[in-house]
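Quick one: the structure is below, questions incoming.
Every protein chain of the complex appears in place save one, which is left out.
Labels A, B and C are assigned to the chains in the order they are written; within every chain, residues are numbered from 1.
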Amino acid sequence: MALTGVTRPGHMLLNVLDLNEGVDFYTNVMGLVETGRDDKGRVYFKTFEERDHSSVILREADTAGVEFVGFKVADEATLDQLEKDLNAYGVATERVPAGDMLETGERVRFVIPTGHTMELYATKTQFGNPLGQVNPKSWCPGHDKGICPVRLDHMLLYGPNVKEVLDLFTNVLGFYLTEYVTLPDSDEKGALWLSCSNKAHDIAFVEHPEPGRLHHISFLPDSWERVLRAADIMAVNDVKIDIGPTRHGITRGGTIYAWDPSGNRFETFMGGTAPYPDWEPIHWTWEGLGEGGGLDVAHRKLHDTFLSVVT
Amino acid sequence: MALTGVTRPGHMLLNVLDLNEGVDFYTNVMGLVETGRDDKGRVYFKTFEERDHSSVILREADTAGVEFVGFKVADEATLDQLEKDLNAYGVATERVPAGDMLETGERVRFVIPTGHTMELYATKTQFGNPLGQVNPKSWCPGHDKGICPVRLDHMLLYGPNVKEVLDLFTNVLGFYLTEYVTLPDSDEKGALWLSCSNKAHDIAFVEHPEPGRLHHISFLPDSWERVLRAADIMAVNDVKIDIGPTRHGITRGGTIYAWDPSGNRFETFMGGTAPYPDWEPIHWTWEGLGEGGGLDVAHRKLHDTFLSVVT
Amino acid sequence: MALTGVTRPGHMLLNVLDLNEGVDFYTNVMGLVETGRDDKGRVYFKTFEERDHSSVILREADTAGVEFVGFKVADEATLDQLEKDLNAYGVATERVPAGDMLETGERVRFVIPTGHTMELYATKTQFGNPLGQVNPKSWCPGHDKGICPVRLDHMLLYGPNVKEVLDLFTNVLGFYLTEYVTLPDSDEKGALWLSCSNKAHDIAFVEHPEPGRLHHISFLPDSWERVLRAADIMAVNDVKIDIGPTRHGITRGGTIYAWDPSGNRFETFMGGTAPYPDWEPIHWTWEGLGEGGGLDVAHRKLHDTFLSVVT
Partner (left out) sequence: MALTGVTRPGHMLLNVLDLNEGVDFYTNVMGLVETGRDDKGRVYFKTFEERDHSSVILREADTAGVEFVGFKVADEATLDQLEKDLNAYGVATERVPAGDMLETGERVRFVIPTGHTMELYATKTQFGNPLGQVNPKSWCPGHDKGICPVRLDHMLLYGPNVKEVLDLFTNVLGFYLTEYVTLPDSDEKGALWLSCSNKAHDIAFVEHPEPGRLHHISFLPDSWERVLRAADIMAVNDVKIDIGPTRHGITRGGTIYAWDPSGNRFETFMGGTAPYPDWEPIHWTWEGLGEGGGLDVAHRKLHDTFLSVVT
């Protein structure tokens, strides 16, 4: 948790081109659990293990991509304070009333310089999971349906002005920079990995001319063996893989990048460094991102799709 | 990191009965890296991957056990604030001057109701690790010497008044309770797992009549396969194992408990739940600790040594 | 495959005290697939991946244990030859007609000096598995039900005269000795691991006064991670574990010993050395079996149950 009380990327709304197809994919291939549908046509999901009501919410739209990302904060007082801090910093906010999303309290919404809509919220019903809260088991039937990640882990977003986003996330929201890439022949940071925890990253940004783009949404299986199993499951389901299985040099996590039926890239990610705010951020040069294995330790190259394919 | 700015159990001083034997064990069996020796006879170690100067410090003494545990905090202002908070809460503190420990700043020292000496500090030289800070590799020669854990992970301490310690750690130091065990036929919490991060625990306590005892110091290998490799290495080196390999129901981490040459129990721990402060703590009954697999998922019993053998 | 044409322990009949309970266990906990029932009350199972009609067959009986073990041989001519070789060696054989077991050809049955009934057979219908025979997938839904081992791997049998069994298996049936234990203060082999393949063992024997006993039947998950998952599944299903998770020094395989509801010990085994017939067998002394980690690398002791509990 950040010093500010921001805990995690708790939910995100993902646009899909065909809702039934999307629901089928996230249910049967990804192995998420559907937890509800609302009258706005949104379908709510959580992983088997997550405890809050929902983390990934699907909505049918004309274009794929991310509608908003919401960070859960410690409590309602924290929410109020962070809204004040955002306003003081010059960021306009709007309140979305409690109940607009199922089992979710009031949300503070704002747009960041990369053009993405962000939210903060303090309240979401804690449903728990089938393992239970008293003397829980470490496994239960149904545990291994589909890819079955542990959690929504992070997302990588593309848009302009990442330098301003760095300032906002570190100076207002309390994130810290874990790793960054500098642009060719420049000291300017063109890609940022930011953490509000001791996860390798909770959100990441890459400088990109088009605002508001989604590079990928990332799910965490809990081992490299589970990443291979994810590849097997993708193969059975004709899921197109972009990169991997491999290791990212950046974060050191094991990874597969692939695409959902709407063209949203998703990741099955595991491992990775567990950093702390006092650690010196790791610097990747542009060559380091490619030839240095920052993106892909095995192949040590900058895959074309990494910079060009977003939703 | 806790809202208070406490980040992690950053160092601990471990008493060993024979310094040379201890240094040999933590160097060649555990695979830690010696980083210095001071004029008080203390030998400093870090894991291959840790970045700060030292995490485990050995000292020869007549009895084994833990001398103190130090938590690294965000910065010197945080240190001052936490000292004030401790004093306001009624805990007496003392300052240990910078330089008393190698490459370490001023420490705020205090004794908690279980009889353990705790420290807070903000400054320790960041040495980095051989992987480097610019375009780091994900492996380097020497990476696999001995058990070679990723980090000092946590420690489990035994002593009286854990209920008071719970109050101190949650209300002053900013930790949160992730899991707890209630005593037989009672609602009283007899064992606590506390986190100041999203690690399954950063420190844990068990109610025990003798003050200031060490149950175990825990190191993190990064996979279940590495835990088996740790068992192989222990076997080659005649290290006596207490429990495991198995899974703890509590934290869900994979584990081996074993003893160093001085009789200090250590753990090679992996995985485990990654909790958040807003999660409802998991409740283990006394039966859950034993028959329910809280201690040992495979054998589902309360091993005698768990409650009786401490240093 | 042995030079004689013996390929593997292809089937075994296991006595259970309650058929429904046994069927439930091997279906839902072990995750085997039921493939048929015959008019003698026998229920046939295979693993998800095995291709022949059946490997484990259950029958209700007053006492648990193994009724017979059958080795599949290359073809009917091999079966005839091996029967002649057995007879020439002085072992009486009997033919069980084709069709006595479902989808299984004629079997040559004989009793070995440890008192166990063995069979050889050449024909069993090859059903294949759900992955398919043309462009098969590497995973399919249903792949992960219960423990879901890859195959029936081997069995360890207890009885008298293992020295004679060694002669019979190596000189007539074409097995080779991979590892053995000598009795205390003796050169006499008291335990044998025998392979007719390059598996670490296809069958093993321990000297024991009572004839015809079963120590365990072993199933192969394909990784150490799957062995931990097996422990989780055992815990959910209240399966009592004897030893493990740990590594055997003998074979170097990862292991859990546990008991089915009738008290038959089973093993979830992984890895292990892949030996060849020209390799010098590995010699374990009696101390090596216990303190040397032959049975249990982690705990390096001779667990009481290992020598005393059989069915």
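In this text, contacts are C-beta pairs under 8 Å (C-beta built on N, C-alpha and C of every residue); 3 or more make two chains touch, one makes a residue touch a chain.
The shown structure was predicted, so the numbers you read here are calculated from the model rather than taken from an experiment.
> Who touches the missing chain here, A:Ala231, A:Ala274, A:Leu289 or A:Val310?
Hidden-chain contact among the options goes to A:Ala231.
> Among C:Thr63, C:Asn87 or C:Gln126, which residue is in touch with the absent chain?
C:Gln126
> Have a look at C:Arg37, C:Arg59, C:Arg109 or C:Arg252 and name the one touching the chain we're not showing.
Per the contact definition at the top, the residue touching the missing chain is C:Arg252.
> Of A:Val6, A:Cys148 or A:Ile256, which sits in contact with the chain we cannot see?
That would be A:Ile256, which touches the missing chain.
> In terms of residues, what is the contact footprint of the unshown chain on subunit C?
1-3, 5, 7-8, 49, 51, 72, 74, 126, 128, 133-138, 150-151, 197-199, 222-224, 247, 249, 252, 271, 274, 276-280, 282-285, 287-288, 292-294, 297
> Just checking the interface: what residues of subunit A touch the absent partner chain?
These residues touch the chain not displayed: 224-225, 228, 231-232, 234-235, 241, 244-247, 249, 254, 256, 293, 297-300.
> Write the list of subunit B residues that the hidden chain touches.
Contact residues on subunit B toward the absent chain are 137-141, 144, 223, 225, 229, 232-233, 235-236.
Going forward, only the chains that are shown with their structure count from here on.
> In angstrom, rounded to a whole number, how far apart do the mean CA points of subunit A and subunit B lie?
Spacing between the chain centres: roughly 30 Å.
> Touching at least two other chains at once: which residues of subunit A meet that condition?
137-138, 223
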